[in-house]
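What follows is part of the complex, with its chains left where they were.
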Amino acid sequence: MLDNILEQVQQGKLTVEEAKTKLASYENLGFAKIDYHRTKRTGFPEVIYGEGKTADQIISIMKAIQQNNNNVLATRVSEDKAEVIVEQFPEAQYDSRSRILYWKLQNDAALQREGYIAVICAGTSDLNVAEEAAITAEVFGSNVHRIYDVGVAGLHRLLDHLEEIQGATVSVVVAGMEGALGSVVGGLVSHPVIAVPTSVGYGANFQGLSALLSMLNSCSSGLSVVNIDNGFGAAYNAVMIDRLANQKSRE
Amino acid sequence: MLDNILEQVQQGKLTVEEAKTKLASYENLGFAKIDYHRTKRTGFPEVIYGEGKTADQIISIMKAIQQNNNNVLATRVSEDKAEVIVEQFPEAQYDSRSRILYWKLQNDAALQREGYIAVICAGTSDLNVAEEAAITAEVFGSNVHRIYDVGVAGLHRLLDHLEEIQGATVSVVVAGMEGALGSVVGGLVSHPVIAVPTSVGYGANFQGLSALLSMLNSCSSGLSVVNIDNGFGAAYNAVMIDRLANQKSRE
């Protein structure tokens, strides 16, 4: 593309001023492809972090994205805000457990693929974070198998789902308290595991620190960790891997 | 006993001075029974914490105990010191892995009992601490089953020993890194589990903090925790429970 611009200048088809503008935009696009272009090409929706934004702010961002014919996903949207938003933006869907609000193009073939992500969680109190991961992955076009309430205190519950877990392309493991589920799943599968510590617990849990340290120090290889309660981040990673594994043929 | 003294005073069998001495000694014994008397009655050996003591200091304490015809166990004795001690005290036995040095009366029937303590450890690097626990328990007269190198990264290794673990009176679980083994064992047995976090690991392990927090936050009930690397303390607790369970008939 640079060749092209320079040749056009050489041939007098572009003035110096025009060339400068184009070069500037080229430079910007060089970086911008990680933003706007990637979204277009991959079908990833734009993401809004809802915490600390007003309902009005979220609505205006969503409308801008919609005009680009792009999917949109907003995380950490409280029920109060969601009500206001959905009223003005009725095609959006809201899930109160994951606090995710999204709008998705129908029949977006670009998003469909084989294989599935296993979203596994330890206890019922980890459900919100697990759902943030699961719904994020689904809106991003991955298939999700939910395997919930399989904490290591009752190992047989986990082992009952062993085959289903081992069949996934990538697992997202969500656990609070001592976070042992990450290591146990990591030892049972041969695919990448994204571990999400949650702030569930009390006392020496220190708002998720115990699960976080536990997962970082896992004796199982093949585990990597995202921030406490960051279901979205885990799903984002998992979807990236899922696409690399299951979508190559389409590109 | 107080009645007795007072009655003897009443009956003129004791002078006031004699009574005072006896009452004083009674008072002291009231507290002292936790030291000297308990040792006598229960057959528990005296314990010496070897760290920061010289070989000479350890020898003189051991000799004093031996004169009371009591067993003795010294923890955290380095190999250097042990050599010096064993030279002067050849009936003592030293175990270099656990760094325990002990002297035990032959045929001490008072120490024998049924049932066993399971000492379980996650990896080979936790062996030293596990052996500190195992040998302590044995010197204190408990039977010990060692189940080593059964970390959760290879869950089948643990499950292969399930029956043996479930058959114990009490388990001591020794694990570093993320310490998940504590929770997993806790979920598989119906007896008390004493968890020992070890300082094994690196980075965000923070000298055992990760395993410690993990074990304190266990989602399994029936787990209690001792200090990092405190194999002796775990064994001491386990032996107490073992005696309550398996030695009642003899008392």
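Residue numbering begins at 1 within each chain, and the chains themselves are lettered A and B in the order written.
Operating definition for what follows: a contact is a pair of C-beta atoms (placed from the backbone, for glycine too) under 8 Å apart; a residue touches a chain by one contact, two chains touch by 3 or more.
The structure displayed is predicted, hence computed values, not measured ones.
> Considering just this structure file, the complete complex holds how many copies of the sequence, given 2 are shown?
Altogether, the complex is made of 8 copies.
Heads up, the rule we're going with is that only the chains that are shown with their structure count from here on.
> Just give me the whole-number Å value for how far the CA centre of subunit A lies from that of subunit B.
Distance between chain centres: 49 Å.
> Across the complex, what residues on subunit B touch subunit A?
The contact residues of subunit B facing subunit A are 122-123, 151-155, 177-180, 182-184, 186-188, 201, 203-206, 209-211, 213-221.
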